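A single protein chain has been omitted from the complex, and every remaining protein chain is retained in its original position.
Each chain carries a letter (A and B) given by its place in the written order, and its residues are counted from 1.
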Amino acid sequence: MTATIGPTTPRGARRPRGARRTAVAWLFLAPFTLVFLLYTALPTVAALGFSLTDLRGTDLRHPLAVDFTGLENYLRLLADPSFLRDILNTVLFVAVGVPLTMGLGFALALALNSGIRRLRGVFRTVFFAPVVTNVVAVAMIWQYAFNANGTVNKVLGAIGFAGPNWLDDTHLAMPVVILLGVWRNFGIAMVLFLAGLQAIPQDVYEAASLDGAGRWRQLRHITLPLLMPTTLMVSVLLTVFYLQVFDEPYLLTGGGPLGSTESVALYTYQQFGVGEFGMSSAASFVTLLLVTLVSIVQFRLLRPRA
Amino acid sequence: MTTIAAPRNADMADERTRVRRRSVARPLLYGALVLCALLTMLPFVWVLSGSLRGLDEIRSDPGAWLPHHITLDNFIRLFRTEGFGGFLVNSVVVAVIVVAGNIVAASAAGYALAKLDFAGRRIAFGAVMASLMVPFTTVFVTQFVITVDLGLADTLTGIALPGAALPLSVFIMRQYALSVPDELLEAARIDGAGELRVFFRIFLPLAGPAVATITIMSFLYSWNNFIWPLVVAQSTSTYTLPVGLAATSQAAAHVTDYGLMLAGAIVVMLPVLVLFLFLQRYFVQGVAGTGMR
Partner (left out) sequence: MSLPSRRGALRLTAGAALLGSLSLAGCGRGDDNAAPAATSKPVDNSPAQGTVDVWAAQGDANVLDEVIKPFKAANPELEVKLTLIPNAEYYTKLQSAIAAGKGPDVAQFFPESQAQFLDPSILRPVPEGLVEPSAFFTSLWDAGVAKNVAYTVPWYAYTYALVYRSDLARQAGVKAPTTWDDMVPFFKALQRAGAGHALGADIGWDIFNGQDVAMYAWQAGGSLLSSGGKWTLDTPAMVDAITYNASFFTSGAADTSGPTFLDAQPYFVSGKTACMITGPWVIGQLDAVAKKTGWTASHVATAPLPAGSSGSVSFSAGGSWGVLADSGNADAAWKLIRYISEPSTQVAQYKAYSSLPAVAAAWANPAIASQPQLDAFLAQLKNTRAFPQVSTWQQVATRLGKEMEAVARGRGTAAKAAANVQAYAESLGTGKG
């Protein structure tokens, strides 16, 4: 295929007419839209409805008979200090966890992309393996490792430090939970960055290095800018996942000690577990709101400048 | 397409410095990678070790790193578990439906959002992003009601359908497509190709890394999914692997069968890792060298 440039014409003249292009586009979108409407849009709207009622477990068979309570669930949520604390916990998890995960994933993607010939596949697989593992088993190991007499403290003891009881300390439990999250997910960041790095044509680098640009300059002026769409995607994805963090606090600490690691998703789940469907839905929507706001901010900040 | 100019002497000197720096940096890089790899693998040592220990050993000394006696008992019991073959087949069928759906439906949607300018594009993308953000707990009961109304309860299709077009896949494809130069596609259109042709003949072959990523992510989502298949299945014959394994580990009297659980963890991990290893080379393919000739 040749990249011939035809006779210069105004852009519009060579494109199919707008209406046909719209029709084609929606054809492309059709399968996704169908699944989306059925399994996401409809249930979300229903859940919004539930959040405005006092739907409970006993109402499951006649959801229409519930009382419309308006914003009462939301008010109860905002008045619950546990819920507010959980929001702070979750934000902390995201604020620390996302940069760490992204940074690690990016560094490894760079390293694996920079001419390491041998064992590239092995390395990539090893780093991706945590993403794939059964989180229940891993959480068990983490609990043992960070026990008062666990491996981590044994290692620290060998170099002369007396390790604390990590998961029992209200200040140290969250870092351990974050560590688990980072360990589990950096492989995804790495894979996504790898794909993004691959989209950058080699010629651009060759041209630059012939022009005398060193490694760091290439990184700053070629890689990072061209990687913006990928960086935005990784950032948004990780933020969205981490704002809904559940497995790590649930399995590692149950939200303790003293609720210092309890996340909003854990709160929502607990409400669901006791049959408080109205409250659970309301908590989900607060999460949704939070996630949306943060994502909008990220899109504004990281939008690729064309 | 730039022409390669004759190397200048100054360039050669730079080149030599660069090579020297690289040969020092290279082993360091390898070293750092190996260290990272070892740290990453530590928890697996425990899982693997646990899966090779007898149940009594686990119960009496749970925290040990190395087995006192290595035994394959857990794996044997796992494969002999009633219905194990069935769980495996179910998981595979669901995964195939989900992956196929994602590669076709989600790729098309992502491509459209990135490369086609059409009315309603912003709303559509907003909707994709919004669906990423809706927590599972919020929607799964209603999703189940819908599944039942569609007559898909207790079927593998019912399990697979909600995941057949993941917003995650759409997002990945869209972002990747944004990096693909428009010129390639424009050129094809100028040559008279219709949109479908541009997508299938020009774009998809270039989208190797993204398709590989989508394959892995959607396979992973489907393979490890637990609550949803549990809710949809009405009988054990529809259980997928994670559900079947959880059920089996709890089949022992009063205690969770940790040996079986850990052996199960290893077995469940393997197909994904194998798939990932296999897809390696597609991660390497890029726009480089195929577009601008």
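Worth pointing out:
One rule holds in what follows: contacts are C-beta pairs under 8 Å (C-beta built on N, C-alpha and C of every residue); 3 or more make two chains touch, one makes a residue touch a chain.
Keep in mind the model is a prediction, meaning the values are calculated, not measured.
When the missing chain is restored to the complex, the residue among B:52, B:114 or B:141 that touches it is B:141.
Contact with the omitted chain, checked across B:171, B:258 or B:282, is made by B:258. In the complete assembly, the contact with the undisplayed chain comes from A:49, out of A:49, A:121 or A:175. Residues 42, 45-46, 48-50, 52, 54, 56-64, 76, 82, 140, 143, 147-148, 165, 167-168, 254, 256-259, 270, 272-276, 296 of chain A touch the missing chain (whole complex, contact as defined above). Interface residues of chain B facing the missing partner chain: 56, 59-63, 122, 126, 140-142, 144-149, 153, 227, 230-231, 234-236, 243, 246-247, 250-251, 253-255, 258.
Please note the rule applied: only the chains that are shown with their structure count from here on.
The centroid of the Cα atoms in chain A and the matching centroid in chain B are 15 Å apart. Chain B contributes residues 1-2, 4-5, 11, 14, 18, 22, 26, 29-30, 32-33, 36-37, 40-41, 43-44, 46-47, 50, 62-63, 65, 101, 104-106, 108-109, 111-113, 116-121, 124, 127-135, 137-143, 146, 161-162, 164-165, 167-168, 170-172, 175-176, 178-180, 183-184, 186-190, 195-196, 199, 202, 209-210, 212-213, 216-217, 220, 224, 261-262, 264-265, 268-269, 272-273, 276-277, 280, 283-289, 291-293 to its touches with chain A in the complex. Contact residues of chain A toward chain B in the complex are 1-4, 6, 14-16, 18, 21-22, 24-26, 28-29, 31-36, 38-44, 46-47, 108, 111-112, 114-116, 120-121, 123-134, 136-138, 141-142, 144-145, 147, 150-151, 183, 188, 191-192, 194-196, 198-203, 206-207, 210, 212, 214, 226, 229-230, 232-233, 236-237, 240, 243-244, 265, 268-269, 272, 277, 280-281, 284-285, 287-288, 291-292, 295, 304.
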